[in-house]
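First, the structure itself, so that you have it in front of you.
Note that one protein chain is taken out, while the other chains of the complex remain in position.
A and B label the chains in the order they appear, each numbered from 1.
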(Lines give C-alpha, C1' and ligand atoms only; values in the text may rest on other atoms or scores of the structure.)
Protein backbone atom coordinates (compact mmCIF):
# COMPACT_ATOMS: atom_id res chain seq x y z
CA UNK A 1 0.00 0.00 0.00
CA UNK A 2 1.43 3.38 -1.00
CA UNK A 3 2.17 6.25 1.37
CA UNK A 4 0.66 9.58 0.32
CA UNK A 5 2.77 12.61 1.22
CA UNK A 6 2.32 16.37 0.87
CA UNK A 7 4.86 19.17 1.33
CA UNK A 8 7.83 16.82 1.20
CA UNK A 9 11.33 18.24 1.65
CA UNK A 10 14.56 16.36 2.23
CA UNK A 11 13.92 16.65 6.00
CA UNK A 12 10.19 16.17 6.52
CA UNK A 13 6.77 15.98 4.95
CA UNK A 14 3.98 18.25 6.07
CA UNK A 15 1.68 15.24 6.17
CA UNK A 16 1.78 11.50 5.48
CA UNK A 17 -1.32 9.41 4.92
CA UNK A 18 -1.29 5.64 4.90
CA UNK A 19 -4.44 3.60 4.58
CA UNK A 20 -6.95 5.22 6.89
CA UNK A 21 -4.36 6.93 9.09
CA UNK A 22 -2.89 10.42 8.79
CA UNK A 23 0.23 11.83 10.48
CA UNK A 24 1.23 15.49 10.50
CA UNK A 25 3.24 18.10 12.37
CA UNK A 26 2.33 21.77 12.14
CA UNK A 27 4.32 24.88 13.09
CA UNK A 28 3.46 28.61 13.31
CA UNK A 29 3.96 30.97 10.39
CA UNK A 30 4.17 34.41 12.02
CA UNK A 31 7.25 34.25 14.17
CA UNK A 32 6.69 37.47 16.08
CA UNK A 33 3.00 36.78 16.81
CA UNK A 34 1.67 36.05 20.29
CA UNK A 35 0.63 32.57 21.34
CA UNK A 36 -3.07 33.00 20.55
CA UNK A 37 -2.24 34.03 16.99
CA UNK A 38 0.35 31.28 16.55
CA UNK A 39 -2.18 28.75 17.86
CA UNK A 40 -4.83 29.94 15.40
CA UNK A 41 -2.28 29.68 12.59
CA UNK A 42 -1.19 26.19 13.60
CA UNK A 43 -4.76 24.91 13.89
CA UNK A 44 -5.72 26.49 10.56
CA UNK A 45 -2.70 24.73 9.08
CA UNK A 46 -3.76 21.41 10.61
CA UNK A 47 -7.21 21.87 9.08
CA UNK A 48 -5.79 22.61 5.64
CA UNK A 49 -3.43 19.63 5.73
CA UNK A 50 -6.22 17.30 6.85
CA UNK A 51 -8.33 18.47 3.94
CA UNK A 52 -5.45 17.82 1.53
CA UNK A 53 -5.45 14.24 2.77
CA UNK A 54 -9.21 13.82 2.51
CA UNK A 55 -10.04 14.26 6.20
CA UNK A 56 -11.12 17.09 8.51
CA UNK A 57 -10.76 18.38 12.06
CA UNK A 58 -13.64 16.24 13.36
CA UNK A 59 -11.51 13.11 12.78
CA UNK A 60 -8.55 13.72 15.11
CA UNK A 61 -7.38 10.67 17.07
CA UNK A 62 -4.37 11.84 19.13
CA UNK A 63 -2.81 15.28 19.43
CA UNK A 64 0.43 16.24 21.16
CA UNK A 65 0.85 19.96 21.85
CA UNK A 66 4.40 21.14 22.54
CA UNK A 67 4.62 24.57 24.19
CA UNK A 68 7.75 26.65 24.65
CA UNK A 69 6.19 27.89 27.90
CA UNK A 70 3.67 25.69 29.68
CA UNK A 71 1.97 28.78 31.15
CA UNK A 72 0.70 29.46 27.62
CA UNK A 73 -1.58 26.42 27.95
CA UNK A 74 -4.49 28.62 29.07
CA UNK A 75 -4.29 30.77 25.94
CA UNK A 76 -3.81 27.74 23.70
CA UNK A 77 -6.79 25.96 25.26
CA UNK A 78 -9.04 28.97 24.71
CA UNK A 79 -8.33 28.79 20.97
CA UNK A 80 -8.40 24.99 20.89
CA UNK A 81 -11.75 24.69 22.67
CA UNK A 82 -13.43 26.92 20.09
CA UNK A 83 -11.75 25.14 17.20
CA UNK A 84 -12.64 21.50 17.97
CA UNK A 85 -16.09 20.47 16.69
CA UNK A 86 -18.31 19.55 19.63
CA UNK A 87 -18.15 15.87 20.56
CA UNK A 88 -15.10 15.08 18.42
CA UNK A 89 -12.13 15.92 20.68
CA UNK A 90 -9.13 13.56 20.40
CA UNK A 91 -6.91 12.03 23.05
CA UNK A 92 -4.62 14.96 23.83
CA UNK A 93 -1.50 15.79 25.79
CA UNK A 94 0.19 19.15 26.27
CA UNK A 95 3.78 19.48 27.50
CA UNK A 96 6.48 22.12 27.68
CA UNK A 97 9.50 21.55 25.45
CA UNK A 98 12.26 23.55 23.82
CA UNK A 99 11.59 23.56 20.07
CA UNK A 100 14.04 23.80 17.19
CA UNK A 101 13.02 27.32 16.22
CA UNK A 102 13.24 29.79 19.10
CA UNK A 103 10.34 31.88 17.81
CA UNK A 104 7.90 28.97 17.72
CA UNK A 105 5.71 29.20 20.81
CA UNK A 106 4.09 25.87 19.96
CA UNK A 107 4.19 22.93 17.60
CA UNK A 108 1.49 20.32 17.22
CA UNK A 109 1.78 16.64 16.23
CA UNK A 110 -1.43 15.01 15.02
CA UNK A 111 -2.65 11.50 14.28
CA UNK A 112 -6.02 11.53 12.52
CA UNK A 113 -8.37 9.21 10.68
CA UNK A 114 -9.01 9.50 6.97
CA UNK B 1 -15.33 4.16 9.31
CA UNK B 2 -16.55 5.72 12.56
CA UNK B 3 -14.31 6.87 15.42
CA UNK B 4 -15.32 5.50 18.82
CA UNK B 5 -14.68 7.90 21.72
CA UNK B 6 -15.11 7.68 25.49
CA UNK B 7 -14.94 10.43 28.11
CA UNK B 8 -15.25 13.20 25.55
CA UNK B 9 -15.15 16.82 26.75
CA UNK B 10 -14.79 19.96 24.64
CA UNK B 11 -11.01 19.67 25.06
CA UNK B 12 -10.14 15.98 24.85
CA UNK B 13 -11.41 12.42 24.87
CA UNK B 14 -10.10 9.89 27.37
CA UNK B 15 -9.75 7.43 24.52
CA UNK B 16 -10.33 7.21 20.77
CA UNK B 17 -10.56 3.93 18.88
CA UNK B 18 -10.49 3.70 15.11
CA UNK B 19 -10.49 0.39 13.30
CA UNK B 20 -8.00 -1.78 15.13
CA UNK B 21 -6.07 1.12 16.70
CA UNK B 22 -6.59 2.79 20.07
CA UNK B 23 -5.22 6.13 21.29
CA UNK B 24 -5.38 7.38 24.87
CA UNK B 25 -3.75 9.73 27.38
CA UNK B 26 -4.01 9.05 31.10
CA UNK B 27 -3.32 11.33 34.08
CA UNK B 28 -3.10 10.75 37.87
CA UNK B 29 -6.11 11.15 40.13
CA UNK B 30 -4.60 11.74 43.57
CA UNK B 31 -2.72 14.99 43.25
CA UNK B 32 -0.85 14.81 46.54
CA UNK B 33 0.21 11.17 46.10
CA UNK B 34 3.82 10.10 45.54
CA UNK B 35 5.04 8.94 42.15
CA UNK B 36 4.55 5.21 42.84
CA UNK B 37 0.91 5.79 43.75
CA UNK B 38 0.32 8.13 40.80
CA UNK B 39 1.92 5.56 38.48
CA UNK B 40 -0.32 2.79 39.80
CA UNK B 41 -3.34 5.06 39.31
CA UNK B 42 -2.34 5.99 35.78
CA UNK B 43 -1.71 2.38 34.76
CA UNK B 44 -4.98 1.24 36.35
CA UNK B 45 -6.67 4.00 34.36
CA UNK B 46 -4.98 2.84 31.14
CA UNK B 47 -6.21 -0.68 31.81
CA UNK B 48 -9.77 0.46 32.38
CA UNK B 49 -9.83 2.60 29.25
CA UNK B 50 -8.40 -0.21 27.13
CA UNK B 51 -11.14 -2.50 28.39
CA UNK B 52 -13.77 0.10 27.50
CA UNK B 53 -12.45 -0.03 23.94
CA UNK B 54 -12.37 -3.82 23.79
CA UNK B 55 -8.64 -4.27 24.36
CA UNK B 56 -6.32 -4.96 27.30
CA UNK B 57 -2.85 -4.18 28.63
CA UNK B 58 -1.26 -7.07 26.73
CA UNK B 59 -1.93 -5.22 23.46
CA UNK B 60 0.12 -2.04 23.89
CA UNK B 61 2.05 -0.90 20.80
CA UNK B 62 3.80 2.34 21.79
CA UNK B 63 3.86 4.15 25.13
CA UNK B 64 5.29 7.60 25.88
CA UNK B 65 5.83 8.33 29.57
CA UNK B 66 6.20 12.00 30.51
CA UNK B 67 7.73 12.61 33.95
CA UNK B 68 7.86 15.90 35.82
CA UNK B 69 11.20 14.72 37.24
CA UNK B 70 13.25 12.23 35.25
CA UNK B 71 14.78 10.89 38.48
CA UNK B 72 11.36 9.35 39.16
CA UNK B 73 11.97 6.91 36.31
CA UNK B 74 13.28 4.27 38.73
CA UNK B 75 10.10 4.34 40.81
CA UNK B 76 7.90 4.40 37.71
CA UNK B 77 9.75 1.46 36.16
CA UNK B 78 9.33 -0.61 39.33
CA UNK B 79 5.56 -0.25 39.02
CA UNK B 80 5.58 -0.58 35.23
CA UNK B 81 7.65 -3.79 35.21
CA UNK B 82 5.17 -5.52 37.51
CA UNK B 83 2.18 -4.24 35.53
CA UNK B 84 3.12 -5.31 31.98
CA UNK B 85 2.17 -8.92 31.18
CA UNK B 86 5.34 -10.92 30.48
CA UNK B 87 6.34 -10.93 26.81
CA UNK B 88 3.96 -8.15 25.77
CA UNK B 89 5.92 -4.93 26.45
CA UNK B 90 5.43 -2.16 23.86
CA UNK B 91 7.92 0.19 22.23
CA UNK B 92 8.42 2.72 25.02
CA UNK B 93 10.08 6.06 25.66
CA UNK B 94 10.32 8.01 28.90
CA UNK B 95 11.23 11.71 29.00
CA UNK B 96 11.11 14.61 31.44
CA UNK B 97 8.62 17.35 30.64
CA UNK B 98 6.71 20.09 32.40
CA UNK B 99 3.04 19.08 32.38
CA UNK B 100 -0.05 21.29 32.39
CA UNK B 101 -1.02 20.44 35.97
CA UNK B 102 1.78 21.08 38.45
CA UNK B 103 0.68 18.22 40.72
CA UNK B 104 0.89 15.60 37.99
CA UNK B 105 4.15 13.71 38.43
CA UNK B 106 3.53 11.79 35.21
CA UNK B 107 1.24 11.48 32.22
CA UNK B 108 1.16 8.58 29.79
CA UNK B 109 0.24 8.52 26.08
CA UNK B 110 -0.63 5.12 24.67
CA UNK B 111 -1.17 3.60 21.24
CA UNK B 112 -2.64 0.10 21.47
CA UNK B 113 -4.19 -2.57 19.30
CA UNK B 114 -7.83 -3.53 19.57
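Just a few scattered comments:
The rule is simple: a contact is a pair of C-beta atoms (placed from the backbone, for glycine too) under 8 Å apart; a residue touches a chain by one contact, two chains touch by 3 or more.
All of these numbers come straight from a predicted model, not from anything done at the bench.
Although one chain is not displayed, subunit B still touches it through residues 20-21, 59-62, 64, 70, 73, 77, 80-81, 84, 86-97, 111, 113. Touch with the hidden chain on the side of subunit A covers residues 1, 3, 5, 8-16, 18-19, 21, 23-25, 66, 97-100, 107, 109, 111.
Operating definition for what follows: only the chains that are shown with their structure count from here on.
Mean C-alpha position of subunit A lies 21 Å from that of subunit B.
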